[in-house]
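For this view, one protein chain was removed and the others were kept in their places.
Then we have subunit A:
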Amino acid sequence: MSDDNDGSGALEAAGLGKKYRRGWALRDVTFRLPAGRICAMVGPNGSGKSTLLALAADLLTPTTGTLRIFGEAPSAPTTRERIAYVAQEKPLYPRFSVADTLRMGASLNPHWDQTAAERVVDEAEVPLSTRIGSLSGGRRTCVALAVALGKRARLLLLDEPMSDQDPVRRRRMMGVLMAEAAERGTTVVISTHVLAELDGVCDYLLLIGDGRIRLAGDSEAIQSAHRLITGARDGSGIDAHTVVERRTTGRQLTALVRPTSPVGDDWIVREPSLEEVLLGYLRSPEAPPLVTASARPVAEDGAP
């Protein structure tokens, strides 16, 4: 499904930064997203998720660093054909009907796939004759997704696509997206501030906080790099590990750690869920970031 996994990454950032007048929205962002992955981009509101997506979609210019999409700049003509971006506000023409919108997609995109686009609209139970302006927010998002899938892009950038969907439609839209990824090896980046939306869906995770990368990499590798340990408050040895978060209740200490060696016998140890890992990082803004091996850019000068 991901034949081009080992070529250039689908999305690769090096020292990427974006400064607005009010300050830095992104700073020193470096990561690599291999092709064919389903990436959840998680972070609190205002953490820089939308800025990163807009940079990838060439709607913004970086202040520092570079961003490469399948090895090319976001502004390259080939890149424009390869990506589809669904912005948070889903800009569509309100006076167009759904059918008009798809027709516009067909005339603007050389590799347009009408069947794929109509499948999304069908799944969302949106009649083709309806005007965009009279659709609910959730249905409008489905039409935007239909246009994105009709484009036959290799990289889908979706900014909070599920936030205004009811549970049934969310599940259907996710099913459509995953079927597309299964069939064509499409790389998908979905931003959200609710990880539960993407539970079981993502195999790659980017946690952004305050404009910086806090976690990047394979979700299984991130999960398995962490342990939740419980023991006596004065228990020894915890500082030998990288401590993400620690809490004490009475004589008990609970901590989320990245073990650097086997954890001692006087601790109760278990592997946290991905959500527990994320919550730990979200509650501890000072915790040291983790970028797993698969998320490190492939250095051109051969340095590891």
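Convention: a residue touches a chain if its C-beta (ideal position, glycine included) is under 8 Å from a C-beta of that chain, and two chains touch if they have at least 3 such contacts; residues count from 1.
Criterion: contacts and distances are computed from a predicted model.
Of the names listed as "Succinate dehydrogenase hydrophobic membrane anchor subunit", "GntR family transcriptional regulator", "Uroporphyrinogen decarboxylase (URO-D)" or "Ion-translocating oxidoreductase complex subunit E", the one that matches the UniProt record for the absent chain is "GntR family transcriptional regulator".
Among the residues A:A146, A:C202, A:L228 or A:L253, only A:C202 touches the chain that is left out of the figure.
Of the listed residues A:R80, A:H193 or A:R258, the one in contact with the hidden chain in the full complex is A:R258.
Summarising the interface, subunit A meets the missing chain with residues 1-2, 36-38, 171-172, 174-176, 178-179, 181-183, 199-203, 220-221, 224-225, 227, 242, 258-262, 271, 273, 288-293.
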